[in-house]
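Just one protein chain is left out here, and the rest sit where they should.
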Amino acid sequence: MDALSTAIGLAYIFAAVLFILGLRYLGSPATARRGNLLAAIAMLIAIIVTLLDRQIVGFTWILIAIIIGTVIGSFSARLVKMTAMPQMVGIFNGLGGGASALVALAEFWRLSILSAELPLDFSITTLLSVFIGGLTFTGSMIAFGKLQGLVSGSPITFPLQKVVNALLMVAVVVLGVLIAGFDPSNILFLIVTLLALTLGVMLVIPIGGADMPVVISLLNSFSGLAACAAGFVVQNHILIIAGALVGAAGLILTQIMCKAMNRPLSNVLFGAFGTGDQAAGAVDAGGDKSVKAVDGEEAAMILGYAQSVVVVPGFGMAAAQAQHAVRELSELLQKRGIEVKFAIHPVAGRMPGHMNVLLAEANVPYTLLFDMDDINPEFPHIDVVLVIGANDVINPAARNDTTSPIYGMPILDVDKARHVMIIKRSLNVGFAGIDNPLFYDPKTLMYFGSAKEKVQELVAEIKKL
Amino acid sequence: MDALSTAIGLAYIFAAVLFILGLRYLGSPATARRGNLLAAIAMLIAIIVTLLDRQIVGFTWILIAIIIGTVIGSFSARLVKMTAMPQMVGIFNGLGGGASALVALAEFWRLSILSAELPLDFSITTLLSVFIGGLTFTGSMIAFGKLQGLVSGSPITFPLQKVVNALLMVAVVVLGVLIAGFDPSNILFLIVTLLALTLGVMLVIPIGGADMPVVISLLNSFSGLAACAAGFVVQNHILIIAGALVGAAGLILTQIMCKAMNRPLSNVLFGAFGTGDQAAGAVDAGGDKSVKAVDGEEAAMILGYAQSVVVVPGFGMAAAQAQHAVRELSELLQKRGIEVKFAIHPVAGRMPGHMNVLLAEANVPYTLLFDMDDINPEFPHIDVVLVIGANDVINPAARNDTTSPIYGMPILDVDKARHVMIIKRSLNVGFAGIDNPLFYDPKTLMYFGSAKEKVQELVAEIKKL
Amino acid sequence: MPQELMIGLTIFVLSAFVGFEVITKVPPTLHTPLMSGANAISGIAIIGALLITGRNGEPFELILGVIAIVFATVNVVGGFLVTDRMLQMFKKKDGKSPKA
Partner (left out) sequence: MPQELMIGLTIFVLSAFVGFEVITKVPPTLHTPLMSGANAISGIAIIGALLITGRNGEPFELILGVIAIVFATVNVVGGFLVTDRMLQMFKKKDGKSPKA
């Protein structure tokens, strides 16, 4: 190795170290931004160093492509609404997977033309790269579509779905063996690519829209693995290192996310559980049980004269974009000398940290936000809990009812507070599609309506007090 | 690579995975034994696989050497007393470092005869290996000697010691540059080896005997690095992997140990702080302050009629080998319906886990042992705390006296209990060499004498009650 | 098995372990940013895309390469920016960093 290659090699190692540190820092709140920056620097170093590689002779196309990519990437990142971030991440991720697949495809194309026989390990790694990358590409696009509302968020199922998927898998394996063992044919390779793209669609459509964050996280792990396989193909270690890092970290993160929902990953992928936001299920699940409803004036009285209020935001707040109104309400209450806290359930909303992001966007000070474990012991001393569009995360059935599908999921113990006021549009179920006994609890007051309007009404009424 | 080399390579990777898992499992109580087993299996696999290597043609000497090593290793491991384990680990560790140094020496010898010019990276890695390995070898032997009482445990210092050490270091660097850059001479290399051996002695003798566990842990990290360097020399990745693992893990562990003593590593290495067990310092530090002494009968009365007793063992219990008597005492008290707990300070005694090991040896049930953080809140409700040969770990100066050298070290808050009874031979200081205001506290009773006798006396007296 | 593959495998295994170990107890708040940051890192495929595009091969390869670079660049640039935007929000107002 001459001096240039040595410098390039050392720079790659340095980039690897920065990637590792970046990923580690990303996992802790105090250092997360620095972690992201470190990872970005690592990427920059890796790119620059690669451009110095003697193998690279033409720069025109590279420059054009990088500029196009940068423009698209930075604009979409800047313009995307906070609430649309999960699908944005999904689409980015799909593109990464797609890039790996394209690299493998191009490399296979070139070598298969040059020689009639390809080394076994080359065939296997190109196949892996194109398969995982292709699947990630279309899978992520479907996930994007579901979150963006372009594709129905409900699980899309049809008869014999699993059989079809299994057949597709078998076809991929058979073709793979053919390609690696017998005929390194371009056409066969293209067919594998198409099958991978199809599988990506097929595997994601039966999953409910609300489970997409988990799916995206899993696909993120996949795109790492695809990059890793591409690293074997082009024989570059930094791809292997960064790809394996992300592959493993993504897998762990997916696990953590599933655990927070108290559901195994298999259930997310094959459970067809999340019926999405449309969940109108169990029509008027109430039946003969009675609920107490309040109007705006009453609700304002109860809140305005409380000493301590805990706000529990949920998916409904996000759906109604009520976060700014909620911040106004909390400031108003504080001005009246009322102690206001926000109780954040780890899986409230539809993506991890959903509530934190929204409330931060609305400038609610972070100091008012409390994790489930910190706030739960306090509920018995709280005058009023104001639930805004949350449902599953406060369902006491998770604690009491062993037959409930969400039994065992940790919840916010709002039923232990003195009064509970719930803003939602109806008695309809939430994400998990199950009834909530808390609605019929004598201490519960239902304040029916869409979150944003109702909170604004509250603000107006409290000002009148 | 043919099939054999492929199999060997895969087996090495498998061994690396087992080493990693083993090390990780070793860090958690529930899995530690399994971790040790996994690491041992990994080592076995690596050894067997290496013997299959085509490079190895003669087996006689290897077999003989392995048998000798196994016999010595297993006998010393079986016969060593529990209390002598730290020095045993020290000597083992030194041998590992020595082995790395010998490998580098042999390899340098061979190649320097074959050619007049050696690749720069080869020279550097052999030098590193022989330097770190040699230093580890003699350093560990001195550590062993100090713990075993063969070398004085007190810091051995002499004028200009640091200057001499610095000169030795400079000499090593100069010779290293000569060897790597100009003349790959055997003789120079041997001189470097000797200098490394000398440095190992010089660096460890000024450190107090009681700090040897930390030194051994650091040298353990070094021997990992030496093995790592040897891996570069013989171009074998499993040495690099396992060596780097141990090097990094050992460094972290050393840090953790220092933190538990609330002293920076530099202070351990250059502080000449631990004056060892002999610490007779501050003669009769008591001065005009008065202490209350009790005799066996009185002490038995106080203990025998208490409702709750917490035993705090310290170095004195280990020195007097009183653990069996202590177990007897605790069983006797329990039979009288008294609640007995043991409070274990993380750095009580002279090695991490010292008290746990001793009490386990004496069959004290693990359920009676409580960590500092768990027991500290309980002291205010405890009738009698029985301190057996502990001193620094219960010194309230660490909490109150900002001028104290141990200020800031977390201690057992025994001074918050209703009564404190302390068994030790005199008012002499402990490891840190400082006086303990607790002795003069009105609620403290001193029960002077050697731990074993006094505890036995207590047992006898309580039986009479 | 070629030597190069064996080395790649070793590096893969070690990196995967680092990835596993590095992510331990991530507070839920950070799940989305962490996912997003990791996603940006997976855009490392850009290196592969650069290598195949830069060597001026067949037109078909070049086209694939250019598309791959565009894709990966969007992933990288967009990924890091969007992650930073998310994380920025946690720092707002009182300037204090959120507790874990």
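As written, the chains take the letters A, B and C, and residue 1 is the first residue of each chain.
In this section, a contact is a pair of C-beta atoms (placed from the backbone, for glycine too) under 8 Å apart; a residue touches a chain by one contact, two chains touch by 3 or more.
Computed from a predicted structure; not experimentally measured.
Shown chains touched by the hidden chain across the complete assembly: A, B, C. Listed residues B:14, B:92, B:407 or B:448: the one in touch with the omitted chain is B:92. Per the touch definition above, the residue from B:226, B:309, B:329 or B:343 contacting the chain not shown is B:226. Touch with the hidden chain on the side of subunit C covers residues 7, 10-11, 14-15, 17-18, 21-22, 24. Within the complete assembly, residues 16, 19-20, 22-24, 26-30, 32-33, 35-37, 39-40, 42-43, 46-47, 50-51, 53, 55-59, 61-62, 64-66, 68-70, 72-74, 76-78, 80, 82, 85-86, 88-89, 92-93, 95-100, 102-103, 105-107, 109-110, 113, 119, 121, 133, 213, 216-217, 220, 223-224, 226-228, 230-253, 256-257, 260, 344, 346-347, 351-354, 356-357, 360-361, 363, 365-367, 369, 371 of subunit B touch the chain that is not shown. Subunit A meets the missing chain through residues 1, 6, 9-10, 12-13, 16-17, 20, 24, 237, 241.
Everything that follows uses one rule, which is that only the chains that are shown with their structure count from here on.
Ranking every chain by how far its Cα centroid lies from the centroid of subunit C, the top place goes to B.
Two chain pairs are in question, B-C and A-C; the one with more C-beta pairs in contact is A-C. We define each chain's centre as the mean of its Cα atoms; on that basis subunit A and subunit B are separated by 46 Å.
In terms of their C-alpha centroids, the spacing between subunit B and subunit C amounts to 42 Å.
Each of the following residues of subunit C touches two or more other chains: 1-2, 13, 17.
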